[in-house]
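Okay, handing you the structure first.
Of the protein chains in this complex, all but one are displayed in their positions.
By letter and in written order, the chains are A and B; residue numbering begins at 1 in each of them.
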Amino acid sequence: MIPTVEQVREMLATKAASLTVEREQLLAVANFLKTEPQLQFDFCSCVTAVDYIKQDCIEVVYHLYSVALKHGPLALKVRAPRALEQCRVPSLTPVWRGCEFQEREAFDLFGVKFDGHPDLRRILMWDEFVDHPMRKDYVPPMDYEWEPTPHGETLARAKAQGGVVPASVLEAKK
Amino acid sequence: MSATGIIETQTLEVSLGPQHPSTHGVFRMDVVLDGERVVKLKPVMGYLHRNHEQLAEKMAWLGSMPYTDRLDYFCSMTNNWAYALAVEKLAGIKVPERAEYIRVIMAELTRLLNHSCAVGFLFSDCGAWFTPILYALRERERILDFFETVSGARMMCNYMRFGGVRVDLNDESLTMARDLVVRWPAFLDEFEKLLLANEVFLARTQRVGILPRELAINASISGPMARASGVEYDIRKVDKYGVYDRFDFRVPVGEKGDTFDRFMIRILEMRESVKILEQALRNIPAGPFIAPEVKLRNFRVPAGDGYGRIEAPKGELGFYLVSEGGAKPYRYHVRPPSFINLTVLEDMCLGHKVADAVIILGSVDIVLGEVDR
Partner (left out) sequence: MSRFLGKGLIDGLIVTTKNFVGSYFDGGRKDRMFTYQYPEERMKLPENSRSFPFLVYDGAPENMRCTACKICEMECPAQCIYIVMERDANGKPRQRPKVFDIDTSVCMQCGICAEVCPFDSIKMDCDFERSKHGRFEDLLAHLPELLKSNEYYHQIKPAEATRVDATRRPTKKPTDGTATERK
């Protein structure tokens, strides 16, 4: 539901102003926040995603400021299910162009797909990379490189994989 | 060749980078050229991705402090301050006054460091081979020596702690800082005389890479790049974090938004930073340099999430932290200014020549540690 101007103003007076919306209303709320003359949130500062594995959702957070009226921040939050096929959120790049690279990063690292993004592809990982590294259940691939001083689980994996551990290091750990 | 005598042309795809003498780090631009003019440009990054955000989830809150040094490796003090500010905001820690003054001194010295380097390297991109860089680096060395005296390392300072700073500034360090600051206006005058009226430089940077004001706001551009396009937004004046509201300084704002404006804004900001430094070094009070109730080990932050930002030399550097009440962050995100300032690289470069694309990239002032984290 689109909030009223008074509700947003009240939120801004508190220390942590945040507004959680449903996926279907995200674009409408964003346009309202940008165009309403008393709010004028024209600067989208930070876009990020958080993986709440216990609540089984990924939350995308947009931090909005206003350059014209010099207020902010307002955190606009939207949740999507964690399963890769259903993890879709409408893109806010048509509203604020600054979301472009950051939404690409959220897609790359978390797997959140943004509908309406002009160019959604991987930005930080290389194009052929599979899986999304920042998710909490991400398991790094078993292709680690030999480390000079493995200890703990790295040493166990090294031995299991037949990795080369120098004799002097093994000697020192006796 | 057809009968009417028209020559068919093709566009040429060139990959500028990732190793290129004038890009500021391992950064690639895929440009499509029609002759010498840029028709399309796509920035490609990720060569320096070190997974900083995931490392932070495995370490204590203080353990990520040395890693934040390595984000924007030219300006380690401001990175540290942004992280410390975000954690202090979330945990509700009050910083003593002397520590705030010390932080302002370090941040403004970092701004001088960064802008002199950025301006020097911009000249190198234009073709003035190494002389301006060395003039800038000569003064920068003095600041780096001061950082080494105070914090122990020249670049990776690891100096800010939650609730204050790691070690105090003694009288010798303050004298060293005052001597530094006294020399700076003379250096700026010489630098301007060397380069400002240079016809070659003016021809290469004026009316090149114009960024309109509305696009700058919409694309979340911040820092000197936005102010050169006419956006009057300086986080030091808007958020008034630290003790910035006690200092009297102006914020230079440009008009046209071309490369020359971005360069001039940096020179003018250096002069304003010198003013802030003079005031801070004069008025620094005595007192504790760290909040005594903050623990070094087993430091816990109450549950919640928060966003803290500062005016880093390159733009708005923010940290978004989510805590579950434990000793490690649940989510740690860096909002890097250079990464977001690259959004409009294509818009600025279209229609210009390849050589101009290099200069426009230099005026955006990116550093790859921040772009890729």
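Some observations on this one:
Here, a residue touches a chain if its C-beta (ideal position, glycine included) is under 8 Å from a C-beta of that chain, and two chains touch if they have at least 3 such contacts.
Please read these numbers as outputs of a predicted model, since none were measured by experiment.
Taking the complete complex into account, B:G63 is the one of B:G63, B:G127, B:G287 or B:G325 that touches the chain left out. The chain that is not drawn here is touched, among residues B:V32, B:A153 or B:I267, by B:A153.
Although one chain is not displayed, chain B still touches it through residues 59-60, 62-67, 131, 138, 141, 145, 148-153, 156, 158, 166-167, 190, 193-202, 296-297.
Throughout what follows, only the chains that are shown with their structure count from here on.
Partner chain A is touched in their complex by these residues of chain B: 45-46, 49, 51, 53-54, 215, 217-222, 231, 233, 238, 304-307, 309, 316, 318, 320, 322, 330-331, 333, 335, 339-340, 342-344, 372-373. Note for the complex: chain A touches chain B at residues 16, 42-46, 48, 50-51, 61, 63, 67, 70, 73, 75, 96-102, 109, 122-126, 133-134.
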